[in-house]
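Below you will find the structure I want to go over with you.
Right after this comes chain A.
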Amino acid sequence: MTPYLEATGINKRFGGLQALRDCSFTVEQGRITCLVGPNGAGKTTIFNVVTGFFRPDSGSVAFRGRKLDGLRPQAIVQAGVARSFQNLRLFDDLTALDNVLVAVARQFAEEPLGAIFRPLRAAGEQRRATERALETLEHVGLAAQARQTVRNLSYGERKLLTVARLLATGAELLLLDEPASGLSAGALDAIMALLRRLQSEGKTLLVVEHNTRVVQKIADQVLFLHQGHLMARGSPAEIIGDPRLAEIYFGGAI
Partner candidate 1 sequence: MDFLNSYIVLAEIYVLLALSTNLLVGIVGIFSVSQAAVFGVGAYIVAALLMGDILPFLPAILVAALCCVALNILVTLPSLRVAGDYFVVTSFGIQLLATAVFTNWTEGTGGANGLPGIPPPAILGFEFDSTGQFLLLSSAALAAGCLCFWLIMRAPFGRLLRAIREDEMAVAAAGKNVLRAKVGAAALAGALAGLAGGVYGTFLSFIDPSSFDLDASILMLTMVVVGGARTLTGSILGPFLLLALPQLLTLVEIPSTIAAAMRQLIYGLLLIAFMLFRPQGLAGERL
Partner candidate 2 sequence: MVRRYWIGVASILAALAGSAVASPSFAADSIQFGAVLPLTGPGGVIGTQEQRGIEFAVDEVNAKGGVDGHQIVVQYEDNQAKPDQSVLSFNKLVDLQHVSVVFTGYSGPTLAMAPLATRKKVLLVNAGAQADKLADASPYLINTLPTIGDEIKVLSKYLASEGKKKAAILFENDAAGISGRDDYLKLIPAAGGEIVAQEPSQFGQTDYRPALLKLAGSNPDVVVLSITAGLLQLAQQYRQLDMKFMVAGTTFMADPPTIADPASKGFIHTQVQIDAPADMAANFKKKYGSDMDFFAKQYYNAATVVLTCLAKVLKEKKEVSGENLRTALFEIRKFQGLIPMEFKTNTAATAIGINMMSDGKDQRIKEISSE
């Protein structure tokens, strides 16, 4: 059977720097896969390649057997693969609700003609979309903050909002870039619980994560990236247990 997400032989260089070197990996459906590795290992670059923000120099990405190569980001999202950003990239002047609504897939009147000539239908669909968005917010636990602008949200709430926006796209494979970084213990538990819940609802997650504690808690499988190359894969225990990788990862700190 064809793997759920498969990246094969991806190369990407920026000027002098070889960010990804013959990098291949697969992600299995319904699992939480963590992407770990030292800084500059190319984790985020992989996200950018998979979601169509970067063109790889060579290599190819396939989702459910369908090639994503050369598709524009929006097309890839519609194909079912969506990503979040390390620096969140929320729409700060919009409300939490609007942030989610922007991402709701296949809305009517997302172009001028529909908006002007079928205002009633637009309004109707708008209501339905809003309901769905509110549910999503509810789901990540931001129902109370729906009408607040992002500026007034705490960092933890913003992180949750990025997940909500991701869900709204209706994608089934979610790429999360450091969803847990910089969070307080409380917020950390909240987000981990959320990720587990998403998995239980049939979403597949590919997560870049530095915090080994988080990795141990949520990961079903771990991909270890080093110098743009997939160095090892296995269960959290195997990877984190491996002294050789720890050496690379912590630069001999342990």
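Quick note on the criterion: contacts are C-beta pairs under 8 Å (C-beta built on N, C-alpha and C of every residue); 3 or more make two chains touch, one makes a residue touch a chain; residues count from 1.
For anyone wondering why these and not others, all candidates are chains of the complex that A comes from, given by their letters.
Just so it is clear, the model here is predicted, and its values are computed rather than measured.
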Key: Given options 1 or 2, the chain of this complex that touches chain A   = 1
Key: chain A residues within the candidate 1 interface of the complex   = 51, 53, 72-74, 77-78, 82-85, 89-94, 98-99, 101-103, 105, 107-112, 114-116, 119, 122-123, 125-126, 129, 165, 168-169, 171
